[in-house]
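Only a single protein chain was left out; the remaining protein chains are all shown in position.
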């Protein structure tokens, strides 16, 4: 079957890994990773956490810069116009659910950032930190694929980074939107990859930079 | 059938129109609107142009600020890592396809902007222009729904604007991704509306502000 | 004596107060306000704290949005290339000196923000918060005039806001640079005003918006 987008020259060629990686971890806060919360506990998100933890373990030993974020606000007055009730009511500084999943966050190593929009690069110091570190390749992990991952992937691309989305490191509440959004960004902005491929790249990078 | 996202409190309540509108028109350049180009001439995009032209006609008479953008670069060196061959090769300053569709652009009225990322609000003066105009409600038009419209809608939301996407003013190469992306943003960031509803709002706004 | 800049049409006309104020408070952290720290305790800064406290008291009662920031980082790796040793060594998350002066910060009312550059509007959610609040007039307070106030004033101007700097609400280590920078921004970007004039404007605004 013909793909209308490929006929129109979308998805023509891979971007490829570059010379210097950085890792973004988006919103693996317990509000999404713990089933006790209204947004928490989807199987694809649990899978994403486990694979991301493997990637981060290798990345920290290699000295790769990591930015790890959550989303919270002082009050609804300070929020953008969220249509998600659980965000409006529960993503409040210090509230249960806003702490990062301990399998994901190492506060002695990672840059830890509170963001206010869907994208980890919107009005945060992350892009400047990565510029200082001379990152050219962004590994995108976190949740949810059809929300903050989509937004962060667009911004990573727009900032000029080679953007790699390991499919098994990002998660969503349901498979349809997960796949739809990987399809959309894979056609335009990013390479869709896997935790294993990313780990291999980081291991190789580490040897070269020793 | 249950909607997993609505169960998790997505799409809970409309945002609604605010006090002061502004209109964004994204990438209605002939590369997308003229069938002679590789990315040009999709029926949903033609429909979007026609409905957007109706909205803009009313908006200009009412004094609503409008920002109208295209995408082009000096060379591939200055571009982000686009996976779309036609963008890499043809979205070059001054090349055929980079001029705005004359049905859409009024250079005596609109802010005309060359953007470099998918979003009309990424590294452009548009958000500051709208802040100066005290816009709180952004009407999103243009193409393509699964690319630059998705990106611009996220950014409009992140900047704190009430964001309205008239479904018949945005277009895509195919219906599936068009619908998927309206679904994703309608759950989280924006109200999905129509050209007619937007025109009615602007007419009412004009009467109030006379 | 002729002023070369005024001959060249600088400083031609006041900007004036607009319809909706917001207040920025920059870096009134104890590192600057308490003499026990290497950067702390300059008389102009103490004067600025006292006058800003008066303005904030009136502003909170009037419902004016306020953003209050400090500067800190996890480590020197995450900082820009600061040439100020005390910043490099002491502006670390949670270190003594990074807490806001209690005369200035009301955590139940103000947006509280950790910034990473000199400007309170650089890579922070403040501009989007003010856009949502439809602020068009920014009152600039804090320290130091020749550093973060200069940077924040430029950004406030660039974002399209009417920018008012009450001279007695901003402070510096020494009078020369304090005056030099007010001169530079007063020629181009902002009106130089006073705490009393700002208080009068806010009181009038409050009556109109009752």
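As written, the chains take the letters A, B and C, and residue 1 is the first residue of each chain.
Basically, contacts are C-beta pairs under 8 Å (C-beta built on N, C-alpha and C of every residue); 3 or more make two chains touch, one makes a residue touch a chain.
Everything quoted here is computed from the prediction, not taken from an experiment.
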item: Omitted chain - touching chains that are shown; value: A, B, C
item: Residue among C:98, C:119 or C:193 touching the omitted chain; value: C:119
item: Residue of A:6, A:19 or A:76 touching the missing chain in the full complex; value: A:19
item: Positions on chain C contacted by the hidden chain, ascending; value: 4-5, 8-15, 38-39, 80-86, 116-119, 122-123, 146-147, 150-151, 154-155, 157-163, 173-174, 177, 180-181, 183-184, 186-190
item: Touch residues of chain B, complete complex, unshown partner; value: 74, 78, 80-81, 111-112, 116-117, 123-125, 127-129, 132
item: Residues in chain A touching the chain absent from view; value: 19-20, 127-132, 134, 136, 158-161
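In this section, only the chains that are shown with their structure count from here on.
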item: Classification of the chain A:chain C interface as same or different, half of numbers criterion; value: same
item: Length of the line joining the C-alpha centres of chain A and chain B, rounded to whole Å; value: 25
item: Inter-chain centre distance, chain B versus chain C - centres from mean C-alpha coordinates, in Å; value: 35
item: Approximate Å spacing (C-alpha centroids) for the pair chain A, chain C; value: 34
item: Residue numbers of chain A (touch at least two other chains); value: 80-81, 116-117, 123
